[in-house]
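A short write-up of the structure that comes next.
All protein chains but one are shown at their positions in the complex.
Let's look at subunit A:
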Amino acid sequence: MRYALRELLADVDSPAVTRAWARGDAAPGLAVWRRLADLGVTGALVPEASGGLGLSEVELVLVLDELGYAGLPGPYVESLAVVPVLLAGRDEPGRLAAVAEGRAVATALLPPRVPRALDADRADVLVRGSTAEIALVGGSLTLESSVDGARRLFLVDGPAVVVAEGAAAGRVVDAAFDGGALGCAAQLLGVGRRLLAMAVRHAGQRRQFGRPIGAFQAVQHQLADVLLRLEFAGPLVRGAAVALRDGTPFAARDVSSAKLAAGEAANAAARTALQVHGAIGYTAEHELHLWLAKARALRSAWGTPGWHRDRVAASLATGATAPIGAVDSRTGRE
């Protein structure tokens, strides 16, 4: 699957798509969206009964990791990981099928933790999940700015059609938030991998003092440290995916650990890549800038590092010592 996705994404000029998306031209981005939908990407988490593939979070993180590496703009996390959870079993007019087949783009906001909806003006399905209610909303959208110009965030104020309410709806919203945070973590991993790849390539090409800068140990160590962080974050993301798929009691803590580790790894990758590039990535004209901005924005999207740290700490305070992805807190057995 990863291989099929890579083959398709290798043909996409994602910097051009991203710049067009930020400028206000959605056509190239939506064209890629439809090609990915034909592959099955948008239907990964949608149940087979609703026209999807009925896959799990385990396959989903693999997909979002690759999309992060490719750096594509658009509400992928929302459409792939969040809305399918919010609307599962509440999909009367076949909205999920439309999302799965790529006929509709979906986005979501989960106030207060996710107060703005990404690319709401380009979405056909806009879902709001709050503490005790899931609703389809529409109406007036206000564009707010993000550090990543290709992340177009909107405040939403308009009429709502409630599709579910009560404590059960609140639990679904919590699960959808964890799905979004995990999806974001997977995307961050891909963003980090790309930043590292760009830095390694640059270090091999750029010559100073008569040799490529990558030949200097100080540069090598910096790059190796980034790889180490990414390699440590990878298993946490995959473990959290298993936890969400199996609905284990510590899934929320596992998702927070994954989001934290992936965010910090991508942040380290961004800082190191910028330094190895001799700070040229600050200019918006340089391609590195696109991934730098993504790493920065996604790090605090779907829960800030502080929020996730709190949640891990709260779980530890209960004495739970189960490993990531495990079911039983005492034996740690899966």
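For this structure, a couple of remarks:
Definition applied: a residue touches a chain if its C-beta (ideal position, glycine included) is under 8 Å from a C-beta of that chain, and two chains touch if they have at least 3 such contacts; residues count from 1.
The criterion applied here is as follows: contacts and distances are computed from a predicted model.
The complex appears with one chain absent; UniProt names that chain "Electron transfer flavoprotein subunit beta" among the candidates "Cobalt transport protein", "3-isopropylmalate dehydratase small subunit", "Imidazole glycerol phosphate synthase subunit HisF" or "Electron transfer flavoprotein subunit beta". Residue A:Val41 is the one among A:Val12, A:Val41 or A:Leu236 that touches the chain missing from this view.
The residue touching the chain not shown here, chosen from A:Val12, A:Val32 or A:Leu55, is A:Leu55. Of the listed residues A:Ala4, A:Ala224 or A:Ala284, the one in contact with the hidden chain in the full complex is A:Ala4. One chain is missing from the display, and on subunit A it is touched by residues 1, 4, 7-8, 38-41, 43-44, 53, 55, 59.
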